[in-house]
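What you see is the complex with one protein chain gone and the rest in place.
Letters are used for the chains, namely A, B and C, taken in the order the chains are written, and counting of residues starts over at 1 for each.
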Amino acid sequence: MEHGDRDRVKRLNRIEGQVRGIRKMVDEGRYCIDIAQQIKAVRAALKRVGIEILDGHLRTCVTTAIQSRDKAQIETKMGEIKNLLGSWED
Amino acid sequence: MEHGDRDRVKRLNRIEGQVRGIRKMVDEGRYCIDIAQQIKAVRAALKRVGIEILDGHLRTCVTTAIQSRDKAQIETKMGEIKNLLGSWED
Amino acid sequence: MEHGDRDRVKRLNRIEGQVRGIRKMVDEGRYCIDIAQQIKAVRAALKRVGIEILDGHLRTCVTTAIQSRDKAQIETKMGEIKNLLGSWED
Partner (left out) sequence: MEHGDRDRVKRLNRIEGQVRGIRKMVDEGRYCIDIAQQIKAVRAALKRVGIEILDGHLRTCVTTAIQSRDKAQIETKMGEIKNLLGSWED
């Protein structure tokens, strides 16, 4: 496992704990707006991990495909990214 | 705990499991685009829970405030919602 | 036309000009990242107008419905908001 992955695993561990915290807040009947703010924070943290992963993807897989000059391979990579971004906020 | 909350707790349990699944995917070096798609799915699931919570908030706390006709109280509720929505996608 | 609306009309005028500016940037073959940043800015400006409108809606139509205590009317308003927020980021 490379350095970037270790960092992402750590962040996903923290996010898992935050989701558990939100569940506890609902369980305890905490104030709705506070719960919604926490959900917002977790969504933002997940988005940051997603961007890190996409950034890593561009620097490795996509870069390799482009350097190979294999058109079908490049087309696949480009299509995947476009498809992912198109539904990013759903 | 009322019915809606039980449903939300169940959904947050499932989301916690999904985050754990994503961490495992990173751990195992799975394909970046697949991981990013999973992050997207979890963010969408969290958003749905957030909207359920906001909907419940409007039907209970906000409704009570409006029926009380207490202007300061109503203003607080409205300000909280506006503030939440303004930063919703961050 | 009330004060809030006049402000929104002004902001929508400015947004219309910004969209025209983006079109011109594309026309002139300007740098993709600069164009994308401008699109991002216009989307954020539109979101702010949308939140203002939703805020006004809560303070007028929704407040009136809740004060009328007409259950069908309240249900309609709540359903509309939930539906709108559910598809907010599409």
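Methods note: a contact is a pair of C-beta atoms (placed from the backbone, for glycine too) under 8 Å apart; a residue touches a chain by one contact, two chains touch by 3 or more.
Please read all numbers here as calculations on a predicted model, not as lab measurements.
> Spell out, residue by residue, where the missing chain touches subunit A.
Answer for subunit A: residues 47-48, 51, 54-55, 58-59, 62-63, 66-67, 69, 74, 78, 81-82, 85-86, 88-89 touch the chain left out.
> If you put the missing chain back, which residues of subunit C would it touch?
Missing-chain contacts on subunit C: residues 1, 5, 8-9, 12-13, 15-16, 19-20, 22-23, 26-27, 29, 32-33, 35-37, 39-40, 42-44, 46-47, 49-50, 53-54, 56-57, 60-61, 80-81, 84, 87-90.
By definition in this document, only the chains that are shown with their structure count from here on.
> Centroid from C-alpha atoms only, then distance subunit A to subunit C, rounded to Å. What do you get?
For subunit A versus subunit C, the centre distance works out to 27 Å.
> Report, in whole Å, the distance between the mean C-alpha point of subunit B and the mean C-alpha point of subunit C.
About 21 Å separates the centre of subunit B from that of subunit C.
> Between subunit A and subunit B, what distance separates the C-alpha centroids? Give it in angstrom.
17
> So which bits of subunit B are touching at least two other chains?
47, 54, 81, 88-89
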